[in-house]
Each structure stands twice: as C-alpha cells, then as structure tokens.
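All protein chains of the complex are present and in place, except for one that has been dropped.
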Amino acid sequence: MKIKLINPNTTASMTELMGSAARAVAAPGTEIVLATSRSGAVSIEGHYDEALSVLGTVDQLLEGDPADAYVIGCFGDPGLLAAREIAAAPVLGIAEAAMHAATFVSTSFSIVTTLERTRVISEQLVRNYGMERHCRRVRATDVAVLELEKPDSCARAIILGECEEALRDDKSEAIVLGCAGMADLAKALEQHLGVPVIDGVAAAVKFAEALVGMRLRTSKVGDLAYPLPKPYLGKLAGYAPAKLFPTSSPSQPTERLAISG
Amino acid sequence: MKIKLINPNTTASMTELMGSAARAVAAPGTEIVLATSRSGAVSIEGHYDEALSVLGTVDQLLEGDPADAYVIGCFGDPGLLAAREIAAAPVLGIAEAAMHAATFVSTSFSIVTTLERTRVISEQLVRNYGMERHCRRVRATDVAVLELEKPDSCARAIILGECEEALRDDKSEAIVLGCAGMADLAKALEQHLGVPVIDGVAAAVKFAEALVGMRLRTSKVGDLAYPLPKPYLGKLAGYAPAKLFPTSSPSQPTERLAISG
Amino acid sequence: MKIKLINPNTTASMTELMGSAARAVAAPGTEIVLATSRSGAVSIEGHYDEALSVLGTVDQLLEGDPADAYVIGCFGDPGLLAAREIAAAPVLGIAEAAMHAATFVSTSFSIVTTLERTRVISEQLVRNYGMERHCRRVRATDVAVLELEKPDSCARAIILGECEEALRDDKSEAIVLGCAGMADLAKALEQHLGVPVIDGVAAAVKFAEALVGMRLRTSKVGDLAYPLPKPYLGKLAGYAPAKLFPTSSPSQPTERLAISG
Amino acid sequence: MKIKLINPNTTASMTELMGSAARAVAAPGTEIVLATSRSGAVSIEGHYDEALSVLGTVDQLLEGDPADAYVIGCFGDPGLLAAREIAAAPVLGIAEAAMHAATFVSTSFSIVTTLERTRVISEQLVRNYGMERHCRRVRATDVAVLELEKPDSCARAIILGECEEALRDDKSEAIVLGCAGMADLAKALEQHLGVPVIDGVAAAVKFAEALVGMRLRTSKVGDLAYPLPKPYLGKLAGYAPAKLFPTSSPSQPTERLAISG
Amino acid sequence: MKIKLINPNTTASMTELMGSAARAVAAPGTEIVLATSRSGAVSIEGHYDEALSVLGTVDQLLEGDPADAYVIGCFGDPGLLAAREIAAAPVLGIAEAAMHAATFVSTSFSIVTTLERTRVISEQLVRNYGMERHCRRVRATDVAVLELEKPDSCARAIILGECEEALRDDKSEAIVLGCAGMADLAKALEQHLGVPVIDGVAAAVKFAEALVGMRLRTSKVGDLAYPLPKPYLGKLAGYAPAKLFPTSSPSQPTERLAISG
Partner (left out) sequence: MKIKLINPNTTASMTELMGSAARAVAAPGTEIVLATSRSGAVSIEGHYDEALSVLGTVDQLLEGDPADAYVIGCFGDPGLLAAREIAAAPVLGIAEAAMHAATFVSTSFSIVTTLERTRVISEQLVRNYGMERHCRRVRATDVAVLELEKPDSCARAIILGECEEALRDDKSEAIVLGCAGMADLAKALEQHLGVPVIDGVAAAVKFAEALVGMRLRTSKVGDLAYPLPKPYLGKLAGYAPAKLFPTSSPSQPTERLAISG
C-alpha cells in the first residue's frame, strides 16, 4: 500500500525528518511517499500560516498517482476536512492520530508543543476531537518550529524539561508531541521519561495502514461528500472541483437512499 | 467609520445583496465598503470551498485603504481567526455575529441554512462559539446558495416552511438565517413568523460599529498576535507576512510584560 | 435613541460613574438615561443582594417613558431574564455584553472581579453564556465594590496587579472587568497592559445601540413572552402583570402559528 | 426536627397540597411547618414571577422560630442560593431534590412540567445541577399551575399522557414531576406507569431530614457565606442583613484559615 | 427499616469503622446490617481491585434476608449499576451519596482521596455524576487505604493538610472524603476546618433512608431492569440470573406500555 505523507510547510528537511519517522514504523508492504508543499510558509505557527497552507496541501494531495491513504504532517491538522472531502482514501492528521493513540495507552496525557501562540490551536483540536477528558494540559515551550532542526539549539533540553513538568504537575501518564518536527525525539524521550511518548507522524501512518487494512474509506454522504461541481474564478480557477476530482451530484444525498430503501 | 464587508465567494451579485442589508442598518457616519473575492468558488458549500476562500478574503482585507473594521460575509466564517491575526481592527464573522445577537433577544434559536452538507459546519460553529445551550437545532433546507438569488425559485417558500417547523418542533424562539444570501429575507420572515429573525450581515455590521465605538481592537498578544515574519515560497511567496502587514516579534510575548510588571 | 442604564444598587455615585462610561462611547444620536434603584443594597455582593435587587430594577425599568433599550448595570446581571420578559425592547446585562465583546477581539480572557465570594456568581454566568472555551479564569481581588469609589484606596493597584497575573499565568489575551464600578479603569488598564480591557457598561450600551439599529426586539414567544396576567398579593400586589405591562395570552403560543402556518 | 416548607406562591391551597405530600413521607420525629408567601404571584410561571417570589420566601424563611431545614416548594427553585446565604440550616429546592432522587433509582428520566414557557427554566436547572446525562427531555404539557387544583380539569389525563410518551419516545426510566402542584399525583402515576415517579416535595423533605441527620449545615465560607452587613434603602430598608440574620465579616474569608493553618 | 452496608473489600475492621459511622447517623427505626466481602482484595486501589470486588459484593447483596436498601461502601462505587440491576430496593454508592450531599450545602467542593493512582477513578465518577460544576479538584494524598487504620500513622495529619490546601488553593467550600476508611475523620475535620466535611457512608445511609421513606425503588424498565435469564458457565455457573433473583422477560419492555397506553 502507498501512503502519501504531505508536509504542509515548505521546508523539505522537515519532510525528510517526518519521512524517517514514518518509515521506521511502516509495515513491510507500505510505501511512504513524501511530498512537500511548494506554496506557503516555511513553518506553520498560527492561523494565517495554517489557512494559507491548505493550497499547497491540496496540490500535493491531487498530484501524481493516487495513494491508498494520506497523512497531513502538521500538528494543527490544517485543511484536514477539506482534504477528506476531495479524497475517498482515508486522510489522517497527525494531531488527531497522536491524541487517539494516546487514549489507547493512557487515561491522561499532556501535549508539549512549540510556540505559546499555537497553544490555542492545540486546545481547539483537543475539543474538536473530544479529548477534554484525556488531555490534562497543552504546554507551550516557546521553541520555534525550525529551531527543532538546529543541532546545537537547546530545543531538546527545553522539551524534555517541559515533559518532566507535565508528569510531575499535570499528573499526566503520557506525552503527545505537538509538532511534526519533534518526530525524531519520541523514542529518546520515552526512554528517559518512562511513559509513552507519542509522535503523530508514526501514529498517523500506522492508523492509515489500519484503515486501509479494514478497507474503510471516507464517507461520501453528507459533510465529507465530494465538493459540488461549480466554477472557481481568478487565480484559483484551476481548483474548480470538476477539473480535479470526482464531484457530488447537487441533488439531495438522502433521496437516493429513500429510493433504494 | 469605514467597515469593509468582504464576500469570500466570487459572486458579485451576492455582495450587492449583502451590501443592501448592511447599508440598511448602518449608522449615519458608517461607510460600507464592499469587496468581492476575486479567487475561488462562486458559492461556498463545504470545507474545500471554505478553505480555498481564505486566499481571496486575505487579498480583499489587505487591499486598498485600511478599514476600521471588517466583516466576513459567509455563514461558515471562513478564515476568521486568520483574518484576526493579520488585522488589528476588529474582524467579525456573520455566523458569529448572528448567534451572539440571537442570545440577546431570545433564550433559544434554530439556524435555518442551505444544503444538508453544510449542516456539520454550522454545528461546529455552534460549539466553537459556545452556543450549545441556545441553539436548539441546525436545520438544512437543501436549497443551494445561488438558488437564493433566482427570483422564480421556491427557495423562499422552503425557507419559510423550515422556519415554521423550527418554531413548532424545536420550540425555538428566534431564527438565525444560515447564509449571507438570505440577508434580504430577514425582515419579511420576522413579520410573518412573529419572532426575531436574525441576518448575520446586519448583526456583524452593527457589532463592528459597536466595537469601533468602544475603541476595542483585536488582542495582539498570544493566539491572534500578528504572524511571525518568515519566508513564504512558491505561488504564495507574495503572502509572506513581512511584505503585507506588521508582524510579531519572535521573542516571547510574556517577557515584555514581566519586565514592565 | 434612548437607552436607559439602570443601576440595580442604590448608590447614585456609582450610577454616575457608569453614566460617564456610557456617554463616552454612545453614538451621537443616543441619549443615555440614568436610573438608580431606590430599593435595596448599596452594593451587590452575593446572591441575597442580587435577588432583592430585582425589585428596584423592575421599578426603574417600568418607570417614566419607555426606552429603546435597557442596560442592567451590575456584573451579576441580576434579573436579566425577568427584565426581558416584561420589556419588548432589548435588555442587556453588562457581564453578558462584556464577555461577548471579549470573544470578538480575543480567543481567551480572564475576568477580574471584586470579592472572592462573588467569584462563583461570575463562574455561573460564564457557563450560562457559553463562555467556558473563552474564559480561562475568574479572578477575585477581594476588593469590595464601594472601595472602588474611594480615591485613596489601593483598589486600582490591586486590580492592575491581578490583571498582570492573568496575562502571565492564565495566558489570557484580554481582560473583562468584573464590576460596574471599574468602568472608569478600562482604558487606563488597556494602555498599561497592552491587551483589550473590556468594561461591560460600554459594551452593553454599544450592543444595545446595535440591536436597536437592527430593529431586533426580544422574542415574545416562549421563555421570554410577557408574563401571564394573574393576581399578585400582599406588598407586591402592585406588581401584578396586567397593571404594568402587556401580558401574554394564557393560550398556547404555538397554536397561533399552527393556524397561520 | 422541624422542617419549614415554604410555598413561594401565594396560593394557600397549594401549600396544603404540598403539606400533605410532605407529611405522608416525613419521619416520625419530623414536624412539617407550612408557610405560604404573603407577597407576589398566585402561581409561578416565568422569570418575572420567580424573581419577585424571592421576597416572600425570604420573609417566610426568617419569620417565626428557626427550623432545622427549609424546603422551597416551587419547581423553579427560586431564590435557592439566596436562601442558602441567609440560613445555616440546610435549604433544599424541590426541583433539585427530585432530580437527585431520580438519579439514585434510574439512569434516565424525563421531566413532565406545566406550561411550555417554563420549559427553558427547567432546562437551565438541569444544566445547573449537572443532570444533562440523566435527564433525557423536559416535556411541557401547557397545563397551567392552578389548573392542577381544579377537580374537573383534564390536567391529570394530559399529564399521564405526557408521561407515557416520555417512556415510549424518550426511553426514560423514571419521571420527575415538574410542579409542586403535582405532588399528589406521584404515587397514582407510579402505579399506572410502572416506573418511579418522583415528586420533589417528598424528595426535598426526606433529603432535608437526611442532611439534618448527618448534622450537615450550609458552608459559611465563600459563595454561601452570610451576606455582608450593609445598608439597604427604600422599601427594602428592612431587609438590611444586619437586622435579620448573622452577617459575614467583610474581611477575607481565607485569611482566618491561613492563621489557623 | 433494614439497610445493608456492604464493604466490597475483605477487611472486616474497615467494615466495623463504616458501621460506626453508619450507626451514628441512622434514624431510630433503622437497623444497619454489616457485610464484608469474602472474596477479593483487602483494599481497593485501582481498576483491577474494583472489577474483581463486584463478585463479593453480589454475594453479600444476595445473601441472607433482603434489606430495604443497600449501600456499597467503597469510594469508587464498584459494581453500583450491576447491583441496581439485581435489586429492586435502592442501592447507593458512597461516592455518589457524598457528592450529592455536598451540592446541597455548598456550591463547590474538593475531594480528598488516598493514592494518586485512584485519582482518575474519582475524576471519572465526578463526570458520571454530573459534578464537574461543583467539584473543583480531586486531591490525592498518596495515603494507602489500610494506612488509615493504623493508629500511629501520619495519615490523618496528611489528610488535614490536604484539606487545608483545598480550601486555600481551590477556594472550595466543602470537603468530600474520598475513602470509606476516612469515615471516622469527618466530624473532627469539620470542627477544625470550619466547612462541611462529608463522609459518604453517612450520606449513603441517610439518603437510603430517604428513598425508602419515599417508597422509591429502582426502575425496572430499561437500563436497570433485572438481568435476562440465561446460562452462566464455569466457575460462575452459580451466578446465572434465574437462580438468584427475579429476571426480566426478554420481550421488549415498551411493548407492555404501548398495550396499556
């Protein structure tokens, strides 16, 4: 099976880092295809960066051969529902996958993320995914995303310290790493801390394999049905649904059911 | 004061319709500046349409003279937090404004919206805005957005019927109209139904005036601080924050406070 | 338009303070009519003070010429729903207005209020208004309401200190002032703190103007319908609905709809 | 032990009806003292009726010999927290008691109440008391409170019908009667329906006995501490705390703890 | 009336301790029958201990003469719903009873419990019982259950210290003791702390008396209906429902209602 791992930011070295984490856990028959957005921010650290990242993610999702599943490799899960609309193959976000994984191996976790300004974004995801009972706290370290890549930065020490505080003060029993750029830290932190430390890239790849293995595909009735065919104008004219992917019929989706029922 | 009303879809006639609703309620000193997105879908009916609409909304927000406040004229409030990041002047969504207005004049309301497929989007907004106690139900009519513009369609009759069901079955005490394209229907429906019927365009314009009158501006500490300066690549290179609007300093926002404290 | 600002406590100097805040933001055509309760506590600091304050608020609401909108000037919003029942013109509470305003310019805020014993009242309002996602914490200063009026008290310094803690420890991005008696502090605190500081009196006045401008009136179907006509006995005999305001018909409100439908 | 059962409306025959329900369940050593408000509405069917009923309830609570516990006999629990402030003996509301009792003998219940317009009030209590998981639905019958007293009305048949719908459609496993005036119906309905039917008057009396038996009294630290001593003006001058009941010291309640700690 | 107090752990001295607390509050006509589980853990401090404790609780519930009500004397309320299924007489858990009692005499409480590892169990009960608005925090002391019985341990001092922190830091207004083994501490702590301190054993006994006094029995429609008759195999063959207690008919429970309706 082929899983396309899309980095919504435009920093290829971060895609490589994610790719390593993905391949380290992928099953024998799984091919990880890496894709880096060609449009937008070099790192995603706020609502504006996120919103504009969707364009490049859509480009990568539609380009090339179709995959059996897609992973969006940014902890804010930008464009996740839009991506689910335009694909029938499963699409997973790494924040979503990490939090779900955490609930299978602990009853409480803390998220350790990057900049303070992104904390609200994580807190919104916690609520959207129904994780309020499990996530005790989102902890921002004020480490910038790209700082994680610098070999001589103190980013890792800061993250370790924050994880230790999470265990001691939040009484959390697992750690969710709140940035794709931390993917390579998970196992070392786990060793050090003695509790599960979850990297969303690995989690999303394995859950994608699982969904493909169950032959589950995104529902095409209702909220995630293919977009309706309609004109797109201006510099986005090329994104008109009918040009790019199957579209939904504008008729009411429940009608058909009533007929066949 | 100048309020820029941005239509995130590319259908100018709908912008005009919203403009009429806006001007009908604007205070004497308020100038309503209309802006129609030049990029993207002719109507917004799903996550994909929404996600891609943000680009054109950002363009319109940044273009021309700065306004004292901005209104995003689509009931999904697409790009609202991104817009708040890049502006210090207040930015309001019409779904947000309509729901808040409804809570001031009723203890329960129903939303009557367009396509069934957009119902989940409205339900998510209801939760994000803390309206679960007030909003009894989101009702989709399966009327397409652009159908609302056709003089001979039965769209209005369908919407009226749905509103009547909302009062009878949901026991709601007010109606929130779930599409900018219904802005012209509010007062006629109100007359007919005998309960408040709230159009988000009017609500957003009036609340924008209110915030400007209070001299309140979007907080630039934390979640809605200006984006960080950073490179943007590819076809979005022109959207790099430093080229377009003030940016936040990458240093920690709370540091400054600690010093001045 | 005429907005009547009712102080539910019996301290006229506090009404004047609120009046200044109201007039500072009122639109050119808005007349602010001040009214001080003639019955009850000199300051409202608990459930008993609140419950008994409703009588004087009702008196002021019904006395004199009708206004286009009413504001209840106490942060506990005492009697708000009762007031909405007996008026068709919009009625706003200052806690309600302040919190709603805060959500338009920030994604998180803290409330800084007076006595510790009133904290639970604010927390209940936070939940009633659906503000749990936005309000990070209610902070009591244990400053008594009337202390705020004394020029030589250290009340202001304590409030400033508490606001600074809210930004630093709660990571809040805006401050809601939890007492009508703090109305004059908002702009100075905002200057000092660098984040929006919201006074409910100003917010309520501006939102009242907004609702009147939208020609929205309180729903008279269901929960907020005029009270039913019925005898009132004893020292409250004069408060029998039929003597004071229009009343609802005892017949079922939905019947009429069914007929007209 | 002496339990004072206060009817917040001014209809003495309804007090008698409640008294019968109370005495039918009271323990041998329990004396039920009946008190009917002398001020306000003959029946309580809305926010205005409720708000004004607190005065008469306070009068009755303070008048005569102190009781070991108090019950407020109206399903909206009007003035409950104010009453708890001014008494140290336990005070119970009948809605509160009925819902708590229901959770001990079922995992789901429906409330069957009187007028549609009071449904929102019950729904707010459901949330305030944390009963959202247990209460499947509030069902209004549009039977007026005083209609319950008329021997030849069809009120009882309507209520029975609504209870049957609750079992069939809501899949509820118990019924909570949503009006003090239904107290005499509980056991007959229970017989007929085959599920627990809970009258709040009986529940409140028994829980009051239980709390007295545990020697529990209302906390006088924080939210329910005695009101602060302060002037009350005008027609409520006689309600100044210091004249009527012990008052709290204006000093900070936590200070004392710190000293003794 | 006869109330059977079942200790789900196998330590008879703890049953005696609970028995003293129960008898200290029982009404004159109430007989407290003590029962200690004969199977399972000597103390219950986790999910495994809890799950296995249900067997011994069921044994005690079914053994001997039937009681008018049952109390499960462990703060995790293990097997509560299973016990309600197999009995028609009311069954109460001590955590449930303590939390409900606390809401009648305070608006906020903290739970002070034993081992840190049991904190999640208490937090889950808080949510299941709808106590999130009232319970400010669950505080673990890391005192083991059986440590409470040792006269020379510092368990009591630790618990007192934790209670004092709860009042100071959580601003709680009452304390719920989170272990049956603390039943004898309640009144001394209450004296010391000046706020209500609630022991669940006393609360459950008194609420059991109250329910019996109301002649309320567990609903036998739906979730808590008697188990269906069916074979049980292996070492649990003796627990087949038909051998031990009345069973439900496998037909649909609502059918009967429809017929009689």
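First chain written, first letter: the chains are A, B, C, D and E, and each begins at residue 1.
We adopt the following convention: contacts are C-beta pairs under 8 Å (C-beta built on N, C-alpha and C of every residue); 3 or more make two chains touch, one makes a residue touch a chain.
None of these values were measured; they are calculated from a predicted model.
Here the chain not displayed is in touch, across the complete complex, with A, B, D, E.
Within the set A:L52, A:A144, A:A180 or A:I198, the residue that contacts the chain not displayed is A:I198. The residue from E:A67, E:V105, E:I121 or E:V205 that touches the chain not shown here is E:I121.
From the options A:T11, A:T57 or A:S108, the residue with contact to the unseen chain in the full assembly is A:S108.
Where chain B meets the missing chain, the touching residues are 116, 119-120, 127. Counting over the whole complex, chain D has residues 107-108, 133, 171 touching the chain that is not drawn. The omitted chain makes contact with chain A at the following residues, 25, 27-29, 81, 84, 90, 92, 96, 100-101, 103-108, 128-134, 164, 167-168, 171-174, 187, 193-196, 198, 202-203, 206-207, 209-211, 213-224, 254, 256-258, 261.
We adopt the following convention: only the chains that are shown with their structure count from here on.
The chains that touch both chain A and chain D are B, C, E.
Judged by shared residue numbers over all numbers used at their interface, chain B and chain C contact each other through mostly the same positions, with over half in common. Chain C has its Cα centroid nearest to the centroid of all protein Cα atoms in the structure. For this pair, chain C with chain E, the centres built from the Cα atoms lie 43 Å apart. Among all residues of chain A, those that touch two or more other chains are 116, 119-120, 127.
Taken pairwise by the contact criterion, the protein chains fit none of the simple patterns, being neither a path, a ring, a star nor fully connected. Here the touching chains pair up as A-B, A-C, A-E, B-C, B-D, C-D, C-E, D-E.
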